[in-house]
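Of the protein chains in this complex, one is absent; all others appear in place.
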């Protein structure tokens, strides 16, 4: 077996050095009653050439957005990942290393983390960032736990317009911890209903979570939300970003009253990957640094006084603080973080902005094309690269029709929002052409 | 433009340092009448995401053996390349370096060449190997030039059963040099006709070239060929190997009377690549070492006495000897050589033999399956993984039928051998299944 | 040809350079000001550098040369199972129809992906002896959290609101943290002198307040929990549930299965046992496998097969809910399945046997040089302690000096119950020569420690950086670049 270097001869020699007569001897500490007495119920080993063909077969049984323009967003946006990224990720020095526990032989990884933290803090208008969390959903949940540590309250107000899956993970993470998760409805404009929000406030509210843009693609007026929170025992305001590219065009949440930003940075150079691995993150103000979950990289010097980087503030973490840690996370999304760092360095401030403008423009074009066919937005608030519309037929049916025209249609809003039956969420990134938008408008406009 | 780092500001500063007022100034040495006065007639720059899609489109307009079992050989055999090879080739340290002119910073490349030379010499039963030539065809031509330098004669006898393209390149390379290239016919067994060979011998014959296996897949009796060459001014015997995998199962040409082996080692880990880049080589006996074309790597020591490697015997080469060099080659097939080295190290002596046995077995199975349908071999000589048959219909027609059944049929022998009209060359490697062989036999057996 | 000192991206920011190409826009351009009014960005993006593609490629290529990695040699981090990451996995995970699927595509367009996930779930059940599996957790810790949630949901569904989880003192920090975030109080169980759990003490402690136990088997000393079957019985008899931390599954594939012992739920680290790359810290995947009584509570959605077609079932009223935004780290799952299919059942068993052999070989070759943390027989890893290191040399010094010898150091100072722990897990993918090279390096360092202690204390000497000052970093944290 090509992954197992030990030859029969090696095994014999090693057993000799150990003083054992067989490998079975070495397993004697496993009590008989705990031993498996039969072979594993798994197929036989498959040779490499045959197995590769099997995956090609599996692959062609799927249909990727390469062949079909993709109007699906809903937390996963079809962006292009420049070619250098994957080839750099595959450098064995990055790819087959682990968490930089020994900083002297992991400065490559550490410097990249430091760069990532710096860029994410800058993009979100915050002071500090962690080195990644699993994904946008768990980052949102971790933000709640973090806010509780800071504020002590146990109620979280979450806008109903936050990504449904994020809200669900938030509930899973907090359900057994005595938290109250209360949803705040949205208005006609798709934005959080400020009246309802104010009404829901209490001294126990540690965090208010608002999507930015929210699940409907609508950009919230964070400043107004922040203003409505003023008062004693003011909760933290958390902006949930599931389309990180929007950060290029929006005044950063940190400058609009948010105390923390949590979310998903997959748009920065990662493939759609059927949902994972993605790239969760939290950024926040300096004051809350020590309550951040996840790894942090900090600058220091070596014995010769040269700049270097280490994992720092590790007393927040489970391996030191155990049950009192700020999170249980250990393995994070290191390589995804590296991809995002390479992506952001490649795009630069101008490239990222140009790309974001293009996303905005495509979505506005699609909006217009649909309007011309009588299909209008569900909400009046401004949107970035995604928006909700009301379809004349069941969105599932509409998607079938789109698929027949080789288009991946939108997200059926009734799945998360029964009150929005007939609503459909459509995203338009730089990868859908004008022609594809026109084709989609024709398909959807022709239904009834 | 992402490949051009100079910003407008850089350009201004650099011009300042140079003391020029514009880039145009720097071009002043190109006389006006030599300057191009209009834009290049080329399409505009294409953005990366768009261009990648264009290549996907080009790619799907072809149909690769991934989806269609391939019975085509004719000098290019469909073998599997284990996954580590390409990922190691892509290591920038190998991929983006050049010829190891500065050995102290190219020991990686040099050690690999030394390993390649050693393995090729071993496989062919020779003492020395060069570090690659362009491909099997040009290696065959270079072998003729080399034999002439050794023997002084100017006539080359080449078996008509040597790959037609190799023979053509041989002619191209020697046509203007006063060589006589004379073909030696094949017999009923597909082997070189020894009587005709003996009849063609003369003191001017510097080289006899025999395919091993030859273009019809037939294994020659090199020893008998060698025996027939005995006598005064004995020519060199060169074995032309276009399916290097056969070396694993055949007594090496060096042990069967050959003085040199030239050919193609693409089967060792390179992709089919629509014909290139491939991997030419020549191996020979120690005595002829200084007449080898191409780069050679030799062992030496560094200033501290440690083993190291350098390009050596460079006085054979064009950059030193100019028109008196053993060849004009400069850039060779370095990365292909590295792929072959990794491949051979991965397969090992047992793996390579097992694979070769499997190739032999598949081809013999296909022979049997065709015989059962009344399709018989053209020649009686033993074959490795390829053999010629007589088809009941025009092979081009037969291939169309095969294609309809999603099979890539064989090579129409009438293309190179008008005398073999109706003949078809079929290869069977480890990548065609028994089922595919049966399907091909059914298709071909069903024609008339 | 020393390593090139590469500055930070922000120090390389070079306005006017472009590192990627944005396609021309084929629709009318909309300005952010027009779209967003006052919400449009005014703040400059100070820290997004402008660089050309070659600048970017060189930056990260140079950074990479400061790292050590499995592809360069032994990386014996105990508890991390730093196996070789097969290259085939990388090829298949990059196929267009695998890498580029949108998670919300219609089921009809992702049948290959769903079949793949279903096949992996079944394989993990076969390996663990469990009945059902969820692929959602993104790593081991999230798997633990998910598993403990299953226990809690199950117990609560039985009307049983126990509040305590028992965890041995040798456990990894994620265990108490995961139990804590599930709302449980953690009670530490002291290890006995043989490194195992004291069965009698456990029996005495088990009671109606205990929801269950989290056990790592073999434990973090590499010792198989000798009374595991009995322990399961004791916990079950007391009304609790047994969680197994599968981080050390590499010791026992095909040899022993938690499901057979009576364990109720476990997580499996695909980035350890199943060769998916560690990626400088992740991403991994931590699927959870459980017995059928816990299945109704698994994260939703789950894969079902209806009329020969795969589908997502979201209608899972007793589910603990989602733990991932979508379905888990799919591209990691692909790699793990590719590995399992490469190995087959026999191959996996052989892997575990050889992992045990390799660890015991190191143990045998070093046991006269370094004292063991605990004496008993060990499986896939071995833990030494710092007792007897001469001249004030610490475990950390030894670790840093190993860097000079071209090795990644072992895990150090964990498990906490071993003084100055040196925890070595070679894995089965290490050839014996590499183990010998490592053993000889340790022996050479111990000699240096006796004869030239300063050399060891001031290590590393040949890395890109000398020893880095953690204390200064934590005292005055600089987490982002400031010029």
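Just so it is clear, A, B and C label the chains in written order, and each chain counts residues from 1 on its own.
Simple rule for what comes next: contacts are C-beta pairs under 8 Å (C-beta built on N, C-alpha and C of every residue); 3 or more make two chains touch, one makes a residue touch a chain.
What you see is a predicted model; the values in this text were computed from it and never measured.
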{"item": "Touching partners, among the displayed chains, of the absent chain", "value": "A, B, C"}
{"item": "Candidate in contact with the missing chain, chosen from B:15, B:194 or B:393", "value": "B:15"}
{"item": "Where the missing chain touches subunit C, by residue", "value": "1-2, 4, 12, 14, 17, 21, 52-55, 57-58, 61-62, 65, 68, 71-73, 84, 86-87, 342, 403-404, 406, 429-431, 433, 460, 462-464"}
{"item": "Where the unshown chain meets subunit A, residue by residue", "value": "1-5, 7-10, 45, 47-50, 56, 82-84, 86-87, 92, 104-105"}
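We take it that only the chains that are shown with their structure count from here on.
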{"item": "Relative to subunit A, chain with the most remote C-alpha centre", "value": "B"}
{"item": "Rounded Å distance between subunit B and subunit C, as computed from the means of their C-alpha atoms", "value": "46"}
{"item": "Multi-partner residues of subunit B (at least 2 other chains)", "value": "2, 48-49, 56, 82-83, 87, 92"}
{"item": "Contacts with 2+ other chains: residues of subunit C", "value": "17-23, 51, 53, 57, 61, 86, 88, 90-91, 96"}
